[in-house]
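With one protein chain withheld, the remaining protein chains of the complex are depicted in position.
And then chain A:
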Amino acid sequence: MRTSALIAVSAGTAAALTLAGCGDSKDDATTPGAAGTSKIAVTATDTECKVEKTETTSGPVTFTISNKGAKVTEFYVYATGDRIMGEVENVAPGLSRELIVELPAGTYETACKPGMSGKGIRGGFKATGDAKPLTDDAKLAQATQDYQRYVKSQTGALIDKTTEFVTAVKGGDIEKAKTLFPIARTYWERIEPVAESFGDLDPAIDAREADLEAGQEWTGFHKIEKDLWVTKDVSKSGPTADKLLADVKTIVDKANTVQLSPLNLANGAKELLDEVATGKITGEEDTFSHTDLWDFAANLEGSRAAIAALRPVIEEKDAALAKTLEDKFAAAQAELDKHRNGDGWKFHNELSEADLKALADSINALAEPISKVAPLVASK
């Protein structure tokens, strides 16, 4: 049986090659690669983190992480002050994953985190040379500056509104706190990808009950959300509220000083739409208050702000894409606007399956062209 199978299969391969001629013929010639990146192997075990080289030339660096341990691991590259330059999560035992980061000349730390917790097994790392970061391009530098100004405006409002929210919670004013909950979150959701780059603070502020593992302490917005909507008792919520405000202030300080790369903007714009697709359309984000559409609107606005900052670059390199993005943002916004209610939005559980499907379609239509922005920004 095997013999005849083999013969039949090789005939099949020949058929495939012949047929290929009927399609387009140019593709075998176009195989753009990531030329010029240095590659470094990382071997992670439950007790060790062996980085093949601890010094490389600046510019894009590819780490290949092989997990030879028994625990799931993570790999991080940190700049001074534990600012995350890049990370790869969930590397299962026996598997390898790649991480590509752009490292300007400077000193860094690498870390493997077997069991995905703690500070990890650290090691020093250095990038030398004069590879110019992408931000040396004047238009790109302008884009990141514009976006950072936007982040700053949002973080200011985030602190103000979180303070009001926390005050209402501590004062026992449940109705006022309920009104302020989606509003404070709006400023958070607009810039969430920036906040997420600070690792452990994001879950402290925004973890959902379903995200927790057994025994893990639950803090942040959604803990208070449950107190407000389900237990309807905030008499014991004071410490959680205080911690939320403190965490928000810490993250705001970091967000206002972080140096973003244009790729952060492009990827952040896409991540915000991924957030909409996975968390908001399904109603998983605000499962007690059903205020998901406030978060949806904020994610969409944040994504649009990042793309707007990059707009001159996109326009120059691919005018058609710039136009498509504009159209699809407008279409998604129009779809969302159908569900306005006064100054706010309808609740998630007031929308029909058909409403949600139409919203999902509009986000899919927008997210595919947005995924083309990062390679465009990186292209020379």
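Just so we're on the same page, a contact is a pair of C-beta atoms (placed from the backbone, for glycine too) under 8 Å apart; a residue touches a chain by one contact, two chains touch by 3 or more; residues count from 1.
Here is the rule we use: contacts and distances are computed from a predicted model.
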Exercise for the section: Match the chain absent from this complex view to the correct UniProt protein name in "O-acetylhomoserine aminocarboxypropyltransferase", "NADH-quinone oxidoreductase subunit I", "Glutathione import ATP-binding protein GsiA" or "Deferrochelatase". Expected result: "Deferrochelatase"
Completion exercise
Sole touch to the unshown chain from A:E89, A:E315 or A:E368: residue A:E368
Practice task
By the contact definition given up top, give the residues of chain A that touch the hidden chain.
Solution key: 1-2, 4-6, 8-13, 15-17, 19-20, 22-24, 26-28, 30-34, 37, 60, 62, 100, 263, 328, 353, 357, 360-361, 364-369, 371-372, 374-375, 377-379
